[in-house]
Structures are given as C-alpha cells and as structure tokens.
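The complex appears here without one of its protein chains, the remainder shown in place.
Moving on, here comes chain A:
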Amino acid sequence: MIETLQSYASGTLLLLGCFFMLTGAVGVLRFPDFYSRMHAAGITDTLSTLLIISGLMLTAGWSLALFKLALIMLFIFFTSPTASHALARSAQLSALRLPQIPAEPAAPQVSSSSTRADRSSDAEPEAADSTRV
C-alpha cells in the first residue's frame, strides 16, 4: 500500500517536472529577447529540478542515494540563481542592455510606434558610462 502510494507520488512529481522542463525549453527557444529567455530558463530550471529530484528521492527511499540527491538539490539551488545573476550582470555590463525608459513622460505628438525608436536612441549615450555598476 505504502509502496504503491510512493510510486504514484513519484510518478506525479516526475511528470510535473517534465512538464515545467519542456515549457522552459520551449520558452528559451521561442522568446524574442535575451532577458525574457533568461526569465524562462531561470524559473523553470529551479522548479523542474526540485520536482524531478523529489520524485527520484521518493523512488530511492531511505538510503545513501537520498542524501546524495539532497546534496545535488542543494548545489543546484545555490548555483542556479547565482549563475542567472552573473549572466544578467554580465549582459548588462556588455553591449546587451535593457532599453532605457525615458525620464519625462512622452510628448503628446509622439505616436506609440515611435517610442521604441526613442528608447533605443536614448540608450545610446548611456552605453558610454560602463563604470556605473
């Protein structure tokens, strides 16, 4: 009885992990921007890792493999947000910047189609001062 419940719970966790993993991979492949791709990858990496390793833990039972799986989960929980942070910081320090939001509200004669061009032209002089971290 307990083993059946355990295997069902393990299968459910593994299936949920597969689902989040696939959605994250499709997001990384299809999103238009680097930062939105990083959003898809960073969120679903941690969540799918948690779900899949929890499912494997239920399969393993009380053994040394459970401790090793907990260690892997701990490592990934520490290193995955750190790698995402380092990636975003490196992208922001290099030429790949977020579009700068203009300081004053847009003039009424500016149409909505030209605001994107204004933002990109505003981002150009900001690219010079890379000393600001």
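By definition in this document, contacts are C-beta pairs under 8 Å (C-beta built on N, C-alpha and C of every residue); 3 or more make two chains touch, one makes a residue touch a chain; residues count from 1.
Operating definition for what follows: contacts and distances are computed from a predicted model.
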"Xanthine dehydrogenase family protein molybdopterin-binding subunit", "ABC transporter permease subunit", "DAK2 domain-containing protein" or "PH regulation protein F" - which is the UniProt name of the missing chain: "PH regulation protein F"
Where the unshown chain meets chain A, residue by residue: 10-11, 14-15, 17-18, 21-22, 24-26, 28-29, 34, 37-38, 41, 45, 48-49, 52-53, 55-56, 59-60, 63-65, 68-69, 71-72, 75-76, 79-80, 82-83, 86-87, 89-91, 93-96, 127-128, 130
